[in-house]
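A protein chain is absent from this complex, but the other protein chains hold their places.
Letters A, B and C mark the chains in the order given here, with residues in each chain numbered from 1 onward.
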Amino acid sequence: MNAENLIALLIAAPLLGAAVLLVGGRRLDGVGHWIGTLLSTTSFVFGVILFADLLGKNPEHRTLMQHLYTWVPVAGFQADVTFRLDQLSMTFVLLITGVGSLIHLYSVGYMEHDERRRRFFGYLNLFLAAMLLLVLADNYLLLYVGWEGVGLASYLLIGFWQHKPSAATAAKKAFIVNRVGDMGLSIAIMLMFATFGTFAFGPVFAHATGASEGKLTAIGLMLLLAACGKSAQVPLQSWLGDAMEGPTPVSALIHAATMVTAGVYLIVRSGAIFNAAPDAQLVVTVVGAVTLLFGAIVGCAKDDIKKALAGSTMSQIGYMILAAGLGPIGYVFAIMHLVTHGFFKAGLFLGAGSVMHGMNDEVDMRKYGGLRTYMPVTFITFGLGYLAIIGFPGLSGFFSKDKIIEAAFAKGGTEGWILGTCALVGAAITAFYMTRVMLMTFFGEKRWQPDEHGHEPHPHESPKVMTIPMIVLAVGSVFAGGFFSIGDRFLHWLEPITGHSEGNSPLSAAAVTGATMVCLIIGVGIAYLQYGRRPVPAVAPRGSLLTRAARRDLLQDDFNHVVLVRGGEHLTRSLVYVDHTLVDGVVNGTAAGFGGLSGRLRKLQNGYARSYAVSMFGGAALLVAATLLMRAV
Amino acid sequence: MSFPLLTATAALPAVGAVATAAVPAARRTAAKWLALLVSLATLVLAIVVLVRFDPGGARYQLTESHPWIADFGVRYELGVDGIAVALLALTALLIPFIILAGWHDADPLETGSRRWRPTQGFFALILAVEAMVIISFEATDVFLFYIFFEAMLIPMYFLIGGFGDRAHAQGEEAASTQRSYAAVKFLLYNLVGGLIMLAAVIGLYVVAGNFSLQEIAQARANGSLHMATSTERWLFLGFFFAFAVKAPLWPLHTWLPNAMQESTAPVAVLITAVVDKVGTFAMLRFCLQLFPEASKWATPVILVLALISIIYGALLAVGQRDIKRLVAYASISHFGFIILGIFAMTSQGQSGATLYMVNHGISTAALMLVAGFLISRRGSRLIADYGGVQKVAPVLAGTFLIGGLATLSLPGLAPFVSEFLVLVGTFTRYPAIGIVATFGIVLAALYTLVLYQRTMTGPVKPEVSAMPDLKARELVVVAPLIVLLIFLGVYPKPVTDIVNPAVKQTMSDVHKTDPKPEVEAAK
Amino acid sequence: MSATAVHSLWTTAAEPISKIPAPKIEYGQLSPTLIVVGAALVGILVEAFVPRKSRYYAQVFVSAVALCAAFAAVVALAADGYGTTKAHIAAMGAIAVDGPSLFLQGTILLAGLLALFTFAERRLDPEAHGNRVDSFAAQAAAVPGSDTEKAAVKAGFTTTEVFPLLLFAVAGMLVFPSANDLLTLFVALEVFSLPLYLMCALARRKRLMSQEAAVKYFLLGAFASAFTLFGIALLYGYAGSVSYATIAQVVDGRVANIDPALANTTGNDALLLIGAAMVVMGLLFKVGAVPFHMWTPDVYQGAPTPVTGFMAAATKVAAFGALLRLLYVVLPGMRWDWRPVMWGVAIITMLGGAIVAITQTDIKRLLAYSSIAHAGFILAGVIATSKDGVSSVLFYLAAYSFVTIGAFAVVTLVRDAGGEATHLSKWAGLGRRSPLVAAVFAVFLLAFAGIPLTSGFAGKFAVFKAAAEGGAAPLVVIGVISSAIAAFFYIRVIVLMFFSEPKPEGPTVAVPSPLTMAAIGVGVAVTLVLGVAPQYFLNLASQAGVFVR
């Protein structure tokens, strides 16, 4: 059989799982989680088969297409359900299904005591299906379906514990903020249709250069808006922190490894358009740079371990967007960092989850401390993830992040210097806040007290089913980067799709690496001085203005609340009033007017025959007069 | 002559209505079953029409034509094009669900007089409405259409005013006064619209000398019938006003929230999913065909009004405290999209609009009927009275969520396709309007999810803690609708294939062609 | 008998008796009128000679037979082509036998027949001392509440004179629209007015109101007819004749030999204009057009409901017939003078009737105002001054009269201790108590409102269509607006009947005899048939749309 036909199965498997688990009802409660895990693994296996098949081909012919059917045929508007599997989407497929399957496995343990575990796995499968659709779609409209599909899945999973109002609110917030991004995507699609008469990848990219730069820039910016929504980039980043209300596996899979990176995919995939629209690219890099600092700063101030990691995610994706914005210089490294980040960030989250698992779902790092002795496996895997993310030499993060910083400088000119510096500073801050997390969680003396029920938490290592995925991911976060970089394997793998160009870096690679190392040491050092040497206060000190701002996501939420939420409420309330008094009032007023007129005219009918006679007489007179008048004129 | 299929599709429910009304007072259940069977039989007939209809064939098919009132130049002329067939099928499809959903809505509370037979009346009226709607979809004679367009109001009026939700917050007395207010409002709005249209209809006769849609359109096309520009515009306005009230278009919309709020959920569905469609359908069939130039002349204003409807309706939906009112305002927003698509005058826009009519029918039915089940359990329409339902009635919550997602036109569900077509169709000709309209999708997400969050999630309110989940009957109502939503979302081709030729025709009626893309990239 | 005829008698009086030429009277063509008049006379004899117990039956029998026979005669004449080809002027110029007159006569006779049924209804009122009673006073002469009246009731008297009166009124109405000279017009006017004045005073319940209605109607009616008469005098002065044809000729200036006197008078247009205006005013009073409408609500309310129904239906038909003939046959020459004036009258009539009706609280007054509004709609058709205008008005009148009689017949059914419960508040929740009656009444109201599939819609459409074609588009728009206003109060009644809770001490719906049932049934049937398949009747109307000159 030829490989194309397998592509649909990649999606079909988890979709089937979702359908079965969600429609199946209670009778599947016993086995639901295993069905889910099995089907996601199946998808992974298909992925591997296809990967092997691709490797068999020579680099130019590594694009498989599968046309299922014509979706929306309307005069001139042709949307097909067609899948495209090339090196780029293949990378994502493996990442999604691989990490996804691991996290399925992990969840089996993590969600063990939740009576709605079956539904949880249903949602997870739904997510996988949507995400695969997103990366496999061959046209933007189909991509849009996956795009919103993952949004829905993340909505369902963030709000999985719906009885918690905070969770429900966070879910709603995530979806709506994403909708703003989606608006960008749909406008981009409309622009494409208006410009090219189609929105299928092939023709659009082929003719991209034919369109006016203005149009292309507009399309690019709209795509960026979409990316900002999905990848939690400034200014649409506010939802990611709250999204941590969801179960930790969800945070690991969706809000660290896969979904949030969809924005990066979109930009890299649309490289042809961005290459022709330098202005758009510039904006992309700016957004990336701002976000990577923003996220990092927020990450420094959070005491909630998951929120700290969320800030870190934001910042890391900032790196990717920055790289993607650099054009052919950065595309490959954006994706490479994305993959390595997928490993170590997922690992970190799973570690955090495992910690919470052992600590009665306590998330405040100030109530942790000295856990390394209680949960060694978690400690080691988490530590490896930590080293990877701060870019400890030899580990994944080192390779991927270093490349991005180089590329940033390689952009050249002042932009290059500015962007590069931002990246370097970001690296330093990353080192700081990750070290902080590490120290507060695993070192120092234990700080946990009995909770209000008087239960003293008994930290313990998590079961195998949870630790195994953590170990696998730790391995990944250690070796992936090296594996990719040695001999530029990854570069050669992706180049046919994204293209690649060495910019002209003002600094040598060695210099950049050195600078990075320095930043790293500074960051770690400060963190050690602040949290390693002195005991961590159980209640957060008031902290500097910046700290307090950072705790509140740099006041961005407050801004939204005041301007958008309050303003919106006032707007709707006043509109309701308008609708009731003005629009309705006009009509009711007319009716009332006729009523009043009627009441007044009615008085003329006073019951006196003589006044009736008067009216007749007057009428007769009028009649005569009018007739005469008509003759006169 | 062949079997009068179209007449049959309309006559069957009409006869059924009479029969249902005639069922003796004691035999309520019999009346229900009779009505259900009749509606199902009508559905079968509609399917036959669907099968017999050949998308590639003549513009109007299965035509029938008999002299009726020669003095008024009126003929009994029926015929369906793709658009009509689609809506005919939608109507015939929804009615059985409406009947089934309203199974207990009309069981008399107090046994007043022996002769008072609300149940029979309720179902008879529904069937009567179905018959009239169907025939107004089929009529190709302006007068014939007008007659049923108007007559439709009477049964609707009794449905709205006569039957409301049980256990009203302020007691039965207040409920009945509010109901009759809503009913009167509904009737007066539409009656005024209709009467103004009557003036235009008469005017049309004075100008054209007959009422046959085809003849007039033909005469307009080959120039044998010339209309003075001002005349055409006045006539167009007369027609459009009536349809805009029915649709409803801002600022003529205020009757809809009251009507939908006070009537029972099935009737609300009947109003917004079936009856209102006649308005948008008529814009497409009559306004554009009879008065192409005037339509183009009025387009800018209408587009702006449609745009206002979209945003305004959505914003008001966000501000509502009453579930049904919320859905009503959401519908106003959606009708804005439909009208936008019709008057954007692009194939995508108009196909999208037609598709939208069908999809909006199904999605609103799903959402509103589930909402009805919810309300019937708690006896309150106020959002604030609910909370945590998801915990006690997961299936109900799930179906409600899917209905809501369809309303916010989530990709993969039917409404998405149509909404996107409308947006694209508008954008290619009026980019600014297209972009503003896109804000509608954000607001849609807002009001739907806020509704879901407030009613279904959070801690379980004590009043709802004992709420039962969906019963078998209710599932039978909801499940097919949801399946349909998903199917049409994934594979809308069956509908678009029927609709496209008709839209092509309409486009040529108004002498419009789609704008060309900047770069001809499509293969 | 017409003036010219009399004149010829006079001039030949001196010659030998044998020389007197008998006036030529086409009895066959006048048979409808003659039959009714004859029956009325028989009715009087019945009153004189038939014992009281059996008078009722005798009268009903005579009247019914007469009306049926007259209708048959009309049909026969029409079938014989007198409506179209053989249409001509009979009775030496006094009576026109043509399409309009036959059509209207037919309508009037049917309306009269239905009215007769409601007159003869004796099951609604509770039996008094074991005697079935109808809705008329036991003894009109007896003072209300006096011992004589009690005695009369005890003795089971009934005012069977109403039947001959009805017949006389019908006879007058038959002549009215077919009158072909002004004298006949005036005589006919009085012939059908006087019996109506009397019948108004004969209510069994609420006799004070009934008498008051009669007084008002009588005084104002007489007042109006005085104006008419003066107008006739002026026209006669202008044209030197009262015959329609002659006047028309003079107005158009088509007379062959103008003698000095005629030249003198015709020189003075004021005579013509004022005269025409006054005659028209008299007719407008009968149709109840604003501002000559004020008697309508009071009289409709006070009169016995069957009489009200008869008045509302038949009087309008007859009066509009006369108005049409006057404007189309006598005064077409001065169309440009009266059309604008009639525009004004039509507009204020439509709007006035509709607006004032909104705040009415008594069902009979409400219907009265609705009848005023309808008069306005019909006037819109009259103004069209085209063949279509005529036929549309004819159709409208036919449709309207049946709806009206049916509606008032239903009003007679809803009763409480004080007789008919006409106050709207008592109609609350009628739909719950007796859905059928409420539904029937709703049908009539919808027809009044002009909802499609009822005769009201067909009629309104025909009239407005004619008006629009006649170039009166603004009138159509105003008509549409006022029918929107009118719709509001018809709907109010429906709301009241169906959507408001029934009152515990609300009225009961009496079960009528087959007579009233027949009247209502026919009303409903005609309403629906004319709504769904009006073609046949439209044909009749359009065939009948030509006046003989």
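The criterion applied here is as follows: a contact is a pair of C-beta atoms (placed from the backbone, for glycine too) under 8 Å apart; a residue touches a chain by one contact, two chains touch by 3 or more.
Just so it is clear, contacts and distances are computed from a predicted model.
A chain of the complex is left out here; the name its UniProt entry carries, from "Sugar ABC transporter permease", "NADH-quinone oxidoreductase subunit K", "Branched-chain amino acid transport system ATP-binding protein" or "Sarcosine oxidase subunit beta", is "NADH-quinone oxidoreductase subunit K".
Hidden chain, full complex: it touches shown chains A, C. Residue C:186 is the one among C:119, C:186, C:244 or C:444 that touches the chain not shown.
Checked against the hidden chain, the listed residues C:55, C:216 or C:316 yield one contact partner: C:216. Of the listed positions C:117, C:236, C:292 or C:402, the one in contact with the omitted chain in the full complex is C:236. The hidden chain makes contact, of the residues C:55, C:207 or C:426, with C:207. Where subunit C meets the missing chain, the touching residues are 3-4, 6-7, 10-11, 140-141, 143-144, 183, 186-187, 190, 194, 197-198, 201, 207-209, 211-216, 218-219, 222-223, 226-227, 229-230, 232-234, 236-237, 240-242, 259, 261-262, 264-265, 297-298, 301-302.
Within subunit A, the residues in touch with the undisplayed chain are 602-603, 605-610, 613-614, 617.
Operating definition for what follows: only the chains that are shown with their structure count from here on.
Chain centres here are means of the Cα atoms, and by that rule the chain farthest away from subunit C is A. Chain centroids computed from C-alpha atoms place B closest to the centre of all protein C-alpha atoms shown.
Mean C-alpha position of subunit A lies 81 Å from that of subunit C. If you average the CA atoms of subunit B and of subunit C, the two centres end up 46 Å from each other.
The distance from the centre of subunit A to the centre of subunit B, each centre being the mean of the chain's C-alpha atoms, comes to 37 Å. Multi-chain contact residues of subunit A (touching two or more other chains) are listed as 591. Across the assembly, subunit B contributes residues 188 that each touch 2 or more other chains. Looking at the complex, you find that subunit B touches subunit C at residues 67-72, 112-113, 115-117, 146-148, 150-151, 153-154, 157-158, 161-162, 173, 176-177, 179-180, 183-184, 187-188, 191-192, 195-196, 198-199, 202-203, 205-206. Contact residues of subunit C toward subunit A in the complex are 215-216, 219-220, 223-224, 227, 269-270, 273-274, 276-278, 280-281, 284-285, 290-292, 294-295, 297-298, 336-338, 340-341, 344-345, 352, 355-360, 485, 488. Partner subunit C is touched in their complex by these residues of subunit A: 591, 594-595, 597-599, 601-602, 604-605, 607, 609, 611-613, 615-616, 618-620, 622-624, 626-628, 630-631.
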